[in-house]
Structures are given as C-alpha cells and as structure tokens.
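Only a single protein chain was left out; the remaining protein chains are all shown in position.
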Amino acid sequence: MDISRRDTLALGAGAVALTVLPLHASAAGVDEMINTFTGGAAVADGGVDLDAPEIAENGNTVPISVSAEGASAILVMAAGNPTPDVAEFKFGPLAGSSSASTRIRLAGTQDVIAIAKLADGSFGKAQKTVKVTIGGCGG
Amino acid sequence: MADGVKPRVKAPKKADAGEVVTIKCLISHKMESGQRKDKDGNVIPRSIINRFTCDFGDQNVVDVTLAPAISTNPYFEFEAKIPESGDLKFTWYDDDGSVYEDSKTVKVG
C-alpha cells in the first residue's frame, strides 16, 4: 500500500481530531458566563468545594454538590454541554449553609466548574472532570 | 400547565430555635431541554422549570436559577436556619408561566 504525503496529512488531521477530549464545546461561553457573574473580577482557585463522581454511570442524571463557606452565590457550569449554564444558587439570610446538591445532565466526558462569590466579595473556583460512560445495552 | 407536575418536599416538622435543618425538594417535570428532536427531525421546544425558591416567612433561604442541564424531575437538597415557628414556602416557576407551590410548617420548641 502506497501512502502519499497528502494521505499522511489527512491521517494526521484525523488523529488530532480524535485526541481532542474531553468536550470543550462551549469554552467561550464559560468565560463569558464567569465574566457576567464576577463583573470581570479575578477568580482564585479554591474557596469552594465541588463534589461530583469521577465516573458517571449515566450522563442523564449526575449527582453533584457545591459548598462554599459564607458564599452569597455559587454558579455551576458544564463546559462540554451545548450551553454551559447548569444552575446558579443564591443563598438568602436564612440559608443554613452555602451548600446545595442537585442532579445534572452531562452530554459527555467534560469539566464541571463551580464559581463562588465569597463572603469577602472575592471569587473562588473549583473544577472537576467527570467521565461519562456509554452504556452497554440500549435496552 | 405541563402534565403530571407535582412538587414533593421533605422537611422536619419540629426544630429548635436557630437550628439548621436539611430540606429535600423534588418536582416531577420532564425538563425538555430544547436540544432534542422528534421523529420528523423537528426540534422539541424547551420547556423547563427555570427558577426555584425557598423562603421562610418573608426571608429567603435559597433562590436557584435552573438551566436545561438540570435533570428530569429536578431535585435539590440544601439547609435552612429555622428562627421560630413558621412556614417554609417553596415555589417552582415553569417556562410556560405556571407557578407550583408547596409549604411545610415547622414548629419550634
């Protein structure tokens, strides 16, 4: 089998396309959402806890929890979904803690991101990759 | 109003003054994402619960904005501080303009 230079390039391009994982379909959308949420302020790593499974059995129902001591709001995003917005929690004067759990949809393996507006007005960030498996049987 | 929508809330009936209690809420709702297509290839329009709030008296506990990435039958678990005897009020807002409500009385002492 003769492989021309053109074929080699084509193969190479295919390989590159295959290695772009996990999904980053809406990375630009994520930056825009963070900017809107923070008003352009800097975001530091930490200050917020994000709990999500390392491997989700089904992308349709993925349990997650967020928590940030004293935070007035937490924004949750999924970077690889068709649109990155998931939920925004605002905690009122009678919130027992700045924490919440819910169940979310993930279109595939991707990063889940939480940004918290902390008590001192600064912003903290947590990020976690969730692998979404493909089921064995359609059923 | 969408079919079969029914809120469910789990909250304690009693608490000590100032106690922090755990609350679970679930509403049966299909949360149609607006991303799916029907058999003929037409996009099924988005139809979701877009906001959920919990208040105690006239003070807010939590106010959540929901996107289509929240799963079918939206579920939330969070904590509330109970200052005195009163009612926890829960409200879900549907894309179609419907508002679903539930409330739970918590007795202090």
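So that you can tell them apart, the chains are marked A and B in the order they are listed, and the count of residues begins at 1 in each.
Operating definition for what follows: a residue touches a chain if its C-beta (ideal position, glycine included) is under 8 Å from a C-beta of that chain, and two chains touch if they have at least 3 such contacts.
Everything below uses one rule, namely that contacts and distances are computed from a predicted model.
Name of the non-displayed chain as stated in its UniProt record, restricted to "SoxAX cytochrome complex subunit A", "Ion-translocating oxidoreductase complex subunit G", "Cobalt ABC transporter permease" or "ATP-binding cassette domain-containing protein": "SoxAX cytochrome complex subunit A".
Residue B:73 is the one among B:47, B:60, B:73 or B:91 that touches the chain not shown.
Residue positions on subunit B in contact with the hidden chain: 4, 6, 8, 10, 24, 26, 28, 30, 71-73, 75, in rising order. Although one chain is not displayed, its contacts with subunit A can still be listed: residues 1, 53, 55, 57-58, 60-61, 63, 133-139.
By definition in this document, only the chains that are shown with their structure count from here on.
In this assembly, the C-alpha centroid of subunit A lies 23 Å from the C-alpha centroid of subunit B.
Put simply, subunit B touches subunit A in their complex at residues 20-22, 33, 35, 55-56, 59-72, 74-83. Subunit A meets subunit B in the complex at residues 60-62, 65, 78, 81-83, 85-97, 99-106.
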